[in-house]
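A protein chain is absent from this complex, but the other protein chains hold their places.
And then chain A:
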Amino acid sequence: MRTIWLFPGQGSQHPGMLAGLPVADRQLVTQVTGVELDDRDYRDSVKTQLAITILQMAQVDQLKKAGWVPTAVAGHSLGVFAAAYAANVISKADVLAVVKRRAQLMQAAYDPAEYGMGVILGLTRREVEDLVAQVDGPTTPVCASNQNAPTQVTVSGKKTAIKAVLELAQQQGATKAKLLNVPVLSHTPLLAGVAEQLATTLHKYELHAPQALYLANYNGHLVHELDPLAYDLSHNLAYPVYWDTMMDVAMELDLQVAVELCPGTVLSKLLSSKCHKIKRIPLAQYGIDDGLYLLDKWQK
């Protein structure tokens, strides 16, 4: 049975989500990064990114222990790291080191009071890009960023510029246009410098050729080789996440089941609007035991 494992990024984290996390994994985070995870408070992006990532990697371990191996993996933004772990590209400890660095670099780059993201529903990417072009400038930087569905586009940049774009979007007939509550700026060329620094960090660690089909954020393409995959890991924060295109490709890979790792069920919902053929198991909803039960049941 051909499966794809989906790894969400930041956004659905919530207190209590680490309840089932093995002690050894919690300790590994502290050992590698010096950070103590706190399952009550997710205001700090470093803790949030590490918590989400270790949770996903622990679930990957559980799935593999039960004998499951992914045919394909797709991470959304931060999720690319656990996705790479699931594809046997990079070790758990190394992932934690890189993610800590990523989160720190992102936090230091731009003041979240001034920079962030917005979301526009009901307009195509081209329509959003036209609006962005009207506002984007050296002191008002804004870009069209993530594409989660055909008419669901985010914008990233300076909040004043984002607000101007949202206003234009409302006038153009967008069904929704609002600021997102994100802890750090992401998915904009403004982070190109951060990406380069992250690439330097990543280069220190040993990476292996992927053992699953990998769907890349930065261009929405299916990737077989290590180089573009490594580029995605370091640079995806400077590019849009072309999630909708990634899912278009996933639908062409003859997959039967999509397993969504914790937290949240956003990616399963997006997939269900697109495609009825692929069955969905959001682990946040079913839990790992029921998830494994369903995988076994559908295999027959």
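Odds and ends about this structure:
Everything that follows uses one rule, which is that a residue touches a chain if its C-beta (ideal position, glycine included) is under 8 Å from a C-beta of that chain, and two chains touch if they have at least 3 such contacts; residues count from 1.
The criterion applied here is as follows: contacts and distances are computed from a predicted model.
Note on the omitted subunit: UniProt lists it as "Malonate decarboxylase subunit alpha", one of the names in "ABC-2 type transport system ATP-binding protein", "ABC transporter permease", "Dihydrothymine dehydrogenase" or "Malonate decarboxylase subunit alpha".
Within the full complex, the residue among A:Ala97, A:Leu222, A:Cys275 or A:Leu294 touching the omitted chain is A:Leu222. Of A:Gln31, A:Thr124, A:Thr200 or A:Gln299, it is A:Thr124 that touches the chain left out of the display.
The chain that is not drawn here is touched, among residues A:Ser12, A:Thr140, A:Gln197 or A:Thr245, by A:Thr245.
Residues of chain A that touch the chain left out of view are 122, 124, 150-151, 219-222, 224, 245, 248-249, 251-254, 277.
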